[in-house]
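Complex shown without one protein chain; remaining protein chains in place.
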Amino acid sequence: MATSELGKLNGLVGDVKIDFIDSPALRGNPIGDPSIRPLAVYTPPGFDPQGSKRYGVLYVMHGYTGDVAALVSARPWETNVVQWIDRLIVEKKMPPTMLAIVDGNNRFGGSQYVDSIHNGDYATYVIRDAVGHVDAHYPTIASEGGRAILGKSTGGFAALYLSMTYPGTFCAFASHSGDTNFLGTYVPEIAKTQRALERYDGDIRAFVEAFEAKPKKSLDEGHVMMFIGQGAAYSPRAAQAWAIDLPFEQKTGEFRPDVMDRWLAFDPAELVREKRAELARLRLRYLDCGNRDEYGLDLGARLFTQRARDMGLEIRHEEFDDDHRNVGYRHAVSLPALAAVLEVG
Amino acid sequence: MATSELGKLNGLVGDVKIDFIDSPALRGNPIGDPSIRPLAVYTPPGFDPQGSKRYGVLYVMHGYTGDVAALVSARPWETNVVQWIDRLIVEKKMPPTMLAIVDGNNRFGGSQYVDSIHNGDYATYVIRDAVGHVDAHYPTIASEGGRAILGKSTGGFAALYLSMTYPGTFCAFASHSGDTNFLGTYVPEIAKTQRALERYDGDIRAFVEAFEAKPKKSLDEGHVMMFIGQGAAYSPRAAQAWAIDLPFEQKTGEFRPDVMDRWLAFDPAELVREKRAELARLRLRYLDCGNRDEYGLDLGARLFTQRARDMGLEIRHEEFDDDHRNVGYRHAVSLPALAAVLEVG
Amino acid sequence: MATSELGKLNGLVGDVKIDFIDSPALRGNPIGDPSIRPLAVYTPPGFDPQGSKRYGVLYVMHGYTGDVAALVSARPWETNVVQWIDRLIVEKKMPPTMLAIVDGNNRFGGSQYVDSIHNGDYATYVIRDAVGHVDAHYPTIASEGGRAILGKSTGGFAALYLSMTYPGTFCAFASHSGDTNFLGTYVPEIAKTQRALERYDGDIRAFVEAFEAKPKKSLDEGHVMMFIGQGAAYSPRAAQAWAIDLPFEQKTGEFRPDVMDRWLAFDPAELVREKRAELARLRLRYLDCGNRDEYGLDLGARLFTQRARDMGLEIRHEEFDDDHRNVGYRHAVSLPALAAVLEVG
Partner (left out) sequence: MATSELGKLNGLVGDVKIDFIDSPALRGNPIGDPSIRPLAVYTPPGFDPQGSKRYGVLYVMHGYTGDVAALVSARPWETNVVQWIDRLIVEKKMPPTMLAIVDGNNRFGGSQYVDSIHNGDYATYVIRDAVGHVDAHYPTIASEGGRAILGKSTGGFAALYLSMTYPGTFCAFASHSGDTNFLGTYVPEIAKTQRALERYDGDIRAFVEAFEAKPKKSLDEGHVMMFIGQGAAYSPRAAQAWAIDLPFEQKTGEFRPDVMDRWLAFDPAELVREKRAELARLRLRYLDCGNRDEYGLDLGARLFTQRARDMGLEIRHEEFDDDHRNVGYRHAVSLPALAAVLEVG
């Protein structure tokens, strides 16, 4: 049984610990987010840090407004990703595997895990600094065949994006309700964002600071933060705090295709067409989404899937009857599927 | 006081009657909607059909799911457009003026008041048949200077569209929360529509017939009907029932810019750039919208306004603190404003 | 086919007209509501006012915020009670029958159709003045066996209440989602009502006048109006405007059993226990309700039914999968059932 406090609070048979790593890729970022980040490492029952066995590692990218602390939190009647992997291993649904949760949060509630002159180089931080730390400090299978990446929502986007743009790091991905098909997903957010910013004369910084000062944040304001955060990730104007372009005119909400084009350069449903080779080397390409997803991401997953299949790639694609929230039970499908393609140490 | 039953149910000092006109423009339309339509005619206190006084006429275009019967209905605690004009005239806020409500409903819940090879020629029906009937049977000022057009939501779209495309008919328009800026307004409807149609294998007819058969219609399904109706109006594929293009791929919801371009040809915010002359001859160009409009039409009104002003046109543009529903109280502003520019008979 | 404007707007084969009656029972009521009221009379296809055939009459009591004008209004995709009876007769689902809609609205949005020293004697107005008018001016079967009563929500309450308290008037009732089991239905409204009134220092008049002055009424405020209206009907303090008791303490919302007891004297689920004889003489006792009714009235209908059956009375009781709104399609069941027990003239 778990011996750490966190492990016990989570009722684990294996255990979980938190490392803190200082990422060179994040140092000195314009917006001032910390470069020291927690990294949660789950080790399965029977894990022996000194033993000869080597483990495959599932890298988890959390969703928007998430972070490492949130993902290792236990709550009655809920099952977090650490509890899921522990249960699945104990029930012999998958072999003993490690799992690492990377912290991709930033001042906007999420960095999208991409390199940005405004936010810092979050992709580099994940691929080089976080993966490097795990391989350096744990008995892992320290190669492509020993690593997979997964996540939900923004974390699902990250699984798609990082698999395609950093080939050789992971051998499989699972995207749960991941962001893709940006046009269909983000255009509907424009009106809300325009109005929220207008109350601050279009001053993004003023909006963010007012948001941070509120004792209670509304869901709508959180969406606006997300939109801003996407601008900071996908369309920064300069390597300077608050220099962010958004894909609409401030006064009228008129759509700006020039800025949206910069966003689309990150859109997995667009990227897929240029990344056949990177995708082909993967052993598993997994996407799922609820068929009532509030952001229409089920359609995004279909579009990604269709384009990949049109290029002759095999995709495991599932839809289920649910919306965007609390779909952690899909880990019962994705974790064993990913573990099954990892090399055995 | 009113002598007709309808007039009395509405508590009018003036009166209202329903004419039924048989519109050549609507005869034989592919979808099978009737060519005989009710036309509500409000006459102010003191109206004498045989007298020498001639009246200006305000033409009202109803919104989506509306029709003539709905607009002349009275309900406790509500004020319909006929009750508004009657009250405003009685209170001397505006001179005695006639008002005519044109029926633009069809099988999809709304024709958008445009000529369509699929639906019938609703624009022609309004401009030629309905206006013609009123001028033929009532003591009107039968010229541009004696007519204005107004409406809410789809009716506001109609006021904008018909003013710009049929110059010489009206001398003023008022658009309340009118549809404009189609990209921002309709892209958010795609996911919902895709999913609803998918349950019928993408068969529009099957969806519509199932919808019609339901004893109770949901709001979401009504939105899908509206989207289909817009396709029938803006992007018919042929002069044949159910031959309708929609601006997305059936299976993935992928945006289809080719079809959307056909829709945009009707978008007032686009049309405005080509219709400077038509707009310039008007005596009043009035748009308003609630600043919490669920469809973002406040932004559409701003965009139309900005583009018109950029061409040197004067626009009366107002925003108010409300959403899209039940904004009939704005008639207290628009009706006197329109009446004020009409010629006096 | 219909010849009246209203009949044509409703697309009737039979016809509908509006009479205006001046009710002695309502004259001089403290709150100042009019005594002259519209009464809608539907006559079936083939109706001959001078013929020898006598008709049974279904009396319809509208719900809260309804009135005669609202119930005869036609809207696309909806079917009102007049359209329902017309369709059912044309389709031979029921014999030619008349239908009369009585206006029970008042300043609070509904009188509950009971005699009240505060509101006026609405029960007497229905039973004596409205029924008397119909029998005096139309070829009816002018006795208990020729009349039935029905309604939805507050109208359903009225059908239950008036059947039990004015025996000899109707031979059958149908209550659609009718108010009963007041404790379960009204206690949940207390907090909302307390807070709304507190903004006016508990001054009912100030609240009502402010409500009336608002261009747009919210649903929550409408509920508060209903609660006040129930106080005016069930627990008036004196025959004087605004002298109304409510079943809670103004400052704390503390439940006041003494006032609630006066309300319960009108509760059909309570009354049923004292009205065995009055119920036994009826030929049909019909209640239905949606099993997701927002006000829990499905439970009220069950309770009424159980208590009646415990006394040996037969009840036709149906539940259906729906909520409280837009259940007019249940007329397809109730109207033929009521007509089937009416005497034939």
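Things to note:
Order of writing sets the chain letters: A, B and C. Residues in each chain are counted from 1.
Rule of thumb we're sticking to: a residue touches a chain if its C-beta (ideal position, glycine included) is under 8 Å from a C-beta of that chain, and two chains touch if they have at least 3 such contacts.
Owing to the predicted nature of the structure, the values given are computational and were not obtained by experimental measurement.
With respect to the full assembly, the chain omitted from this view is in touch with A, C. Residue A:Gly66 is the one among A:Gly14, A:Pro30, A:Pro44 or A:Gly66 that touches the chain not shown.
When the full complex is taken into account, the listed residue touching the unshown chain is C:Gly184, out of C:Gly184, C:Gly202 or C:Pro336.
Checked against the full complex, the candidates A:Gly28, A:Pro49 or A:Pro76 give a single residue touching the omitted chain, namely A:Pro76.
Only one of C:Ala142, C:Ala206, C:Ala280 or C:Leu299 touches the chain withheld from this view, namely C:Leu299.
The omitted chain makes contact with just one of the residues C:Asp22, C:Glu212, C:Glu254 or C:Glu318: C:Glu254.
Which of C:Lys53, C:His137, C:Arg195 or C:Lys214 touches the hidden chain is settled by the complete complex: it is C:Arg195. Residue positions on chain C in contact with the hidden chain: 181, 183-184, 187-188, 190-191, 194-195, 251-255, 291-293, 296, 298-299, 302-303, 306, in rising order. The set of chain A residues touching the chain not shown comprises 4-6, 8-10, 17-18, 20, 38, 65-70, 72-77, 105, 109, 212, 215-217, 222, 322, 326-327, 329.
In this text, only the chains that are shown with their structure count from here on.
Taking shared numbers over all numbers used, the chain B to chain C interface scores over half, which places it in the same class. Farthest from chain B in terms of Cα centroid separation is A.
Averaged C-alpha coordinates put the centre of chain A at 46 Å from the centre of chain B. Separating the centre of chain A from that of chain C, both taken as means of CA atoms, is a distance of 57 Å. Work out the mean CA point of chain B and of chain C, and you get 35 Å between them. Not a single residue position of chain A touches two or more of the other chains.
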